[in-house]
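Shown next, in structure tokens, is the structure this report addresses.
Heads up, this is only part of the complex; the chains shown haven't been moved.
First chain written, first letter: the chains are A and B, and each begins at residue 1.
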Amino acid sequence: MRYLKNAWYVAAISREIKQGELLSRKLFDQKMIFYRTSAGRPVAMMDRCPHRFAPLSMGRVEGDEVVCHYHGLKFDCTGSCTHNPHGDGKIPNRAVVTTYPTVERFGLVWLWAGEPEAADPDTIPPYEAIDDGPETGVGYGYIKMECNYELIADNVMDLSHVDFIHGPLIYTGGNLAPQKPAFSDHGDSVVTGWNWVQQQPMGLFNDFLPQPDTPARHFVQVTWRAPCNMVVHVGATQEDGNGYDEALESRDHHMMTPETEYSTHYFMVSRRNYLVDNAEYNEGKINGMMQAFLEEDAPVVAAIQKEMGDLTIDEMRPAYLAGDPGPVLCRKKLARLIDREIDEGIMATA
Amino acid sequence: MRYLKNAWYVAAISREIKQGELLSRKLFDQKMIFYRTSAGRPVAMMDRCPHRFAPLSMGRVEGDEVVCHYHGLKFDCTGSCTHNPHGDGKIPNRAVVTTYPTVERFGLVWLWAGEPEAADPDTIPPYEAIDDGPETGVGYGYIKMECNYELIADNVMDLSHVDFIHGPLIYTGGNLAPQKPAFSDHGDSVVTGWNWVQQQPMGLFNDFLPQPDTPARHFVQVTWRAPCNMVVHVGATQEDGNGYDEALESRDHHMMTPETEYSTHYFMVSRRNYLVDNAEYNEGKINGMMQAFLEEDAPVVAAIQKEMGDLTIDEMRPAYLAGDPGPVLCRKKLARLIDREIDEGIMATA
């Protein structure tokens, strides 16, 4: 599959990776295991024993090491074999498991898919907003999508679809499609956005506005960053003028990581600035949003994936509409980055 | 897949296509939608929105138009986009959906798979017998078969198999196989047939004969027409002489339309000349026949399809028997027609 190798991808939500337990997850067509050392560091390793290729996920964690189920080889968190219970116990040269650089940040475990020496934590997306506020004001979600990750970027970048396929929680009432969205190229990111007045405010915000069920000014701004990390900053206000000083806001971080060419791990982190101390509302909100993606977006993008088969979007020759310049530019930027890697002969560890 | 393009195929039974509802069905590897305009005309259209390729079958009918579920493009029954709710509302050139010529005749919706300008309703098979009599004397059936459509033509054209695999309803008691069937080539059709005396008359007819459970003369004549439409005219009589003036008869129209190379839409319309006013018997008879195909023929032809994989029948080098000249000639005729289309560069719209 074609993907950007020298890049950070979200491999898991922090809470998914535990001490003493193995999480098995396929990324970029490669099965990997994840566990957490006693010092709390998340480890990512190919899910394959170098002896007879039993999946390490069938084995177990012992302290900071992984033990293969089949013949008991032990590996430390660098992938080196530390114990061979066979014969004279000498460690064969090939008894090494590929590991992947990881960094834990913003409650997420980021994995570097490319050359380990190029892994620079400073290039992890600047999602500090996630950490800005109490735990009860931020929600984490995960679903699996049966489509290529770029189809999800198309979906999030062109929010005009919200006018059509979504229910009351993120209701936009037909206000986005008629607009030509603002749209700007920032080199390593692309930003698109809409502003509008909604007679019946969006479900997310309505109850918390000064005057529910009466018109409010809304905005939404989507920021894409290669390979496929996006922030949807959305808000509503009833204050006078054009400002958003008193706006109710949600910053929804959408991070798409390829599982295969035709399936994607979809992570979401939603941080809001209202009712931030309510754990129950917090959980309901993230679950409601994930439910909306699962029930309303997922069937459409999966069906599109089936229609496309192994053709590219260009080979399909789409009829583009007013909301498409954003997603089209994102695809172009990513394609250029991947082409450059191919030219430079950059190889992933996998 | 290889199929005859400039030809009429049954796409659906008329009652399957309704106003205000979308029927989704794959023909020739292509997903299509079907609906009925307010004027009652059946519409056939590719099941793919030209914008982002959402299946139109996920959308809805509004009046005579189809609305895409994902971003709301509207298409009329010619496939032209009539409404773009995005930006300035200009209709992009590529916003067109391929449609297919249809004609409704004999309670069936016929679809032309080839060049639209060549679609001549006069070439629809002459199945007027279907309309000849009361509604309670004709039954319509549909099943899906997991095999190439030509395997069903082989099955119907060589009815000697009825001696072996079928139960009492269409019992022929071993009378067909020993015969060398009559068989004649009429250019665009092939006819084969058998005549015999059966001690215990065929289950279909027995109860309605003057003297049930006593010998009757039977006949069956099968007429094949490219690509894969067949009529099985079957009857029984106890009158003196060689005539069939008083015969109980059933004209069973078998129409096979490829879904994929390895699966087929199998339509049947059965018109009889006895007990024509009995709606209950009518339903029981067609259901009994479809049940027989589903339980007795379908498993065999599906197993044969599995055995054949992607080999042609010639590559499999069959040992032919007395009943095979009919099916062999039909395959040859169809192959020649398809070869001629390929030579002439005829392309389907799909």
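In this section, a residue touches a chain if its C-beta (ideal position, glycine included) is under 8 Å from a C-beta of that chain, and two chains touch if they have at least 3 such contacts.
A quick note: this is a predicted structure, and the numbers were derived from the prediction, not measured.
Participant: For validation: placed chains = 2, all identical. Expected total copies in the complex?
Facilitator: 3
The definition used in the following text is that only the chains that are shown with their structure count from here on.
Participant: Give the rotation angle, in degrees and rounded to the nearest 5, that superposes the C-alpha atoms of chain A onto those of its identical copy chain B.
Facilitator: Angle of the fitting rotation, chain A to chain B: 120 degrees.
Participant: Roughly how far is chain A from chain B, centre to centre by C-alpha average, rounded to an integer in Å?
Facilitator: Inter-chain centre distance comes to 49 Å.
Participant: Which chain A residues qualify as touching chain B in the complex?
Facilitator: Where chain A meets chain B, its residues are 154, 158, 160-161, 163-165, 174, 177-180, 299-300, 303-304, 307-308, 316-323.
Participant: Within the complex, which stretch of chain B touches chain A?
Facilitator: Against chain A, the touching part of chain B is residues 31, 48, 50-55, 58, 69-73, 81, 84-89, 92-96.
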